[in-house]
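To start, the structure itself, in structure tokens.
Complex shown without one protein chain; remaining protein chains in place.
We just call them A, B and C in the order they show up, numbering each chain from 1.
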Amino acid sequence: MGVERENIICLGGSHGTHLAVKLARILNVDFDAIEVRNFPDGEIYVRIIPEVKRRTVIYVNSLALKPNQYLVETILTIETLKDLGAEKVYAVIPYMAYARQDSRFKPGEAISIEIVAKMLSNTEVDEIITVDMHLHRIEDPQKLFKVPFHNLTAMHEIAKYIRANYKLENPIVIGPDEEAEQWAKIVAGDLGLEYDVLEKERISGEEVIVKTRELNVQGRDIIVVDDIISTGGTVVETVKALRRLGAKRFLIACTHPLLVKNAYNRIVSLGVEDIIGTDTVLSPISKVSVAPVIAEYITSHIRRDI
Amino acid sequence: MGVERENIICLGGSHGTHLAVKLARILNVDFDAIEVRNFPDGEIYVRIIPEVKRRTVIYVNSLALKPNQYLVETILTIETLKDLGAEKVYAVIPYMAYARQDSRFKPGEAISIEIVAKMLSNTEVDEIITVDMHLHRIEDPQKLFKVPFHNLTAMHEIAKYIRANYKLENPIVIGPDEEAEQWAKIVAGDLGLEYDVLEKERISGEEVIVKTRELNVQGRDIIVVDDIISTGGTVVETVKALRRLGAKRFLIACTHPLLVKNAYNRIVSLGVEDIIGTDTVLSPISKVSVAPVIAEYITSHIRRDI
Amino acid sequence: MGVERENIICLGGSHGTHLAVKLARILNVDFDAIEVRNFPDGEIYVRIIPEVKRRTVIYVNSLALKPNQYLVETILTIETLKDLGAEKVYAVIPYMAYARQDSRFKPGEAISIEIVAKMLSNTEVDEIITVDMHLHRIEDPQKLFKVPFHNLTAMHEIAKYIRANYKLENPIVIGPDEEAEQWAKIVAGDLGLEYDVLEKERISGEEVIVKTRELNVQGRDIIVVDDIISTGGTVVETVKALRRLGAKRFLIACTHPLLVKNAYNRIVSLGVEDIIGTDTVLSPISKVSVAPVIAEYITSHIRRDI
Partner (left out) sequence: MGVERENIICLGGSHGTHLAVKLARILNVDFDAIEVRNFPDGEIYVRIIPEVKRRTVIYVNSLALKPNQYLVETILTIETLKDLGAEKVYAVIPYMAYARQDSRFKPGEAISIEIVAKMLSNTEVDEIITVDMHLHRIEDPQKLFKVPFHNLTAMHEIAKYIRANYKLENPIVIGPDEEAEQWAKIVAGDLGLEYDVLEKERISGEEVIVKTRELNVQGRDIIVVDDIISTGGTVVETVKALRRLGAKRFLIACTHPLLVKNAYNRIVSLGVEDIIGTDTVLSPISKVSVAPVIAEYITSHIRRDI
């Protein structure tokens, strides 16, 4: 037994409406937009027009590009939905901001993700769902959140898209560093390919070389897989290192294409075959949708559980 | 008995360092800056270098100009101060954002100030101190906050500054609307002047005139007093209406000079004598400091109470 | 006779590198990036690393999203290329800013496009090439520019993309207004479809209805075609009007997806099948590339002419 289809509504925030529409279509439930705008002084105005009383709301908003603006918008919206009588609010946050500040690297630093998780947990939200959250020093993200929390992966969708759209020669999947091994492994598994990660070896006091851990990339095409492309620095270094090792063509894939500053220019300037990301972050390379992954989770867990 | 002077430290955030420095001087306590910057992706990095363990921290940050950025920065900082062992954290928020959205004016709207107050109250902060908070539909702001909350006024400092710097002829203090009566009254009281507010009278179906409630402004100089100057629209209308009624010269005063968009240009274009505000918001007209008011409160309540 | 392939180099600015790379591939000529960044005070820093002396430069930069920033960058770059000895500089400006302010609609207004055209013409540029420039009140754009100027169209590429990717039932191409007839006509011609435009009819003093000029859309799928999608207001009105007239599904297409503010959210909220634009403006819907159109023009005119 679960929630009746008629009682569910998908709502999208400033950076989630595109996904809320797709989700509603797949789930065959209602969709509506939320009225959100900024006052001239920068404060956010939120208004929820559709009836949400006693309904189950799937609210989608991604915390990328303007993380503080969208974090405050998300909290204002969740609290207002509950204040208006929503039975349950499932917050789908496809990109969770602040996840990379998950430890005190230097004395006195804020461990930002703990504080942001507390902010979200202190709302009336019923569950938080995210995608490929970048937590490399925290084993169980559920410990961060005092509310039910679920971390999905977009990597199967990325693999599907690569299979359908690219013809590569003797390709190998590469994670730019040890932390990316988890992503490379999934994509390689789905595509039936080998994978490896890069590591740094200190040759002498000054000299460091970047190389693959095990496999030979000479003459092969490469699928670089990572969770986030931010400034593009990692991708640029990865492509350069692999070219030195004889790799031929490159397909760059990530879940979250933040592409800050001139990242996109930097990467296209490398002359790679293509760069792809998902729609957890709206960008010129958001070619893969995470809507099916989220929809599947909602169908199997939420519609059934309640 | 209160906190020992040596055990108090004033810290300033991105929009509070100027006030934290002044406060520390008046209180004769330590001051230090907080390291705050934005990562390229827009996330905030906060690091507290000075030792805060077992100390009483007066933390100052104003939520104007970039309200969401500074709200998140403030929460990250408060939580980190406590996490680092601060005994007490007094958050001085000279301008409280979102105060104007203090009611559901249309169905479905967020009552933003309730939610923001909850966000701040859910931190480990010990007390929140603000200045001339714009709450016209909420009688007791303490009810918004689950932590001790104190609302100071800058109007006595504004009156002092006006007395010291301007020579006006037969001046009268005017509040642009009924809500501003409370501010006009204080300034007029301190300066030994009359005050009045403007009100709108509907002459016919279409026609509305703006006039003073009681007093005649013909040939008199005007001190316009309000809490906030945002887009400047209210000031422009007020000056125009009073000029039609025969007023001569104008001094414009406010606590919070938000001056969004082209507000400053709009007001200087009116040809007024001067425009003044306080340093709750950093602006070209922040001529009056609220540091003495905050310092006096801290001396009399905090240093004594603890 | 023309320029030798080895002597041509494609360079991209902040909003043109993606196209410069594609152009260089199609033309089989060199590509390089330009170093562009902002100083902390907002000034632009431009540096051209590759050798350009006595070479023919195809420089690409689009004036959308940050029009003033990119206009100044473009002028700084063109002048520097010539100062460094470039033989010829062809400026490809896929989106020409300020084209819509092409007349003095009210007394005292700047006719901005005339001034911007003069700014660009006063550089040492040899030719300016743009795409689907929005000039509805100026017959011959060449009169605006004192240098050779060429206006290409992306509409054939859009038609090709639609043919390859969508299955529509009994579709009709619609331009949202009379000015869009030129674009609708090309797309309809290429796809072998009928086209029409919307017009407003005043029913009574207050009442206006929007209707097609000639054709019946009842039960048909619609391809909406326009040059620019800015705030999305026109698209929203068009879809609503056509739905009232019985239209079924919608594909929205444009050359320049500016998508300012919440335009993308507004349009996806309509529940249309898809929204597509070109890469004259980098956006989440830039699915069609204008590189082939520009490459063809360069091959046939520039490589031959010189």
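Before moving on, here are some points about what is shown:
Just so it is clear, a contact is a pair of C-beta atoms (placed from the backbone, for glycine too) under 8 Å apart; a residue touches a chain by one contact, two chains touch by 3 or more.
Nothing here was measured: the structure is a model prediction, and the numbers come from that model.
Interchain touches from the omitted chain, evaluated on the whole complex, reach B, C. In the complete assembly, the contact with the undisplayed chain comes from B:31, out of B:31, B:90 or B:195. For the options C:26, C:84, C:147 or C:210, the residue in contact with the chain missing from this view is C:84. Among C:7, C:69 or C:182, the one in contact with the hidden chain is C:69.
On the side of subunit B, touch with the chain left out of the figure occurs at residues 12, 14, 17-18, 21, 31-33, 36-37, 262, 264-266, 268-269, 271, 279, 282-284, 286. On the side of subunit C, touch with the chain left out of the figure occurs at residues 35, 40-49, 64-69, 71-73, 75-77, 79-80, 83-84, 97-98, 100-101, 106, 108-112, 114-115, 118-119, 122, 230-231, 258, 260-261.
Note that in this section only the chains that are shown with their structure count from here on.
Common neighbours of subunit A and subunit B: there are none.
Once the centre of each chain is set as its mean CA position, subunit A and subunit B turn out to be 39 Å apart.
Centroids built from CA atoms put subunit C at 31 Å from subunit A.
Subunit B and subunit C have centres, each the mean of its CA atoms, that are 46 Å apart.
Residues of subunit B in contact with two or more other chains: none.
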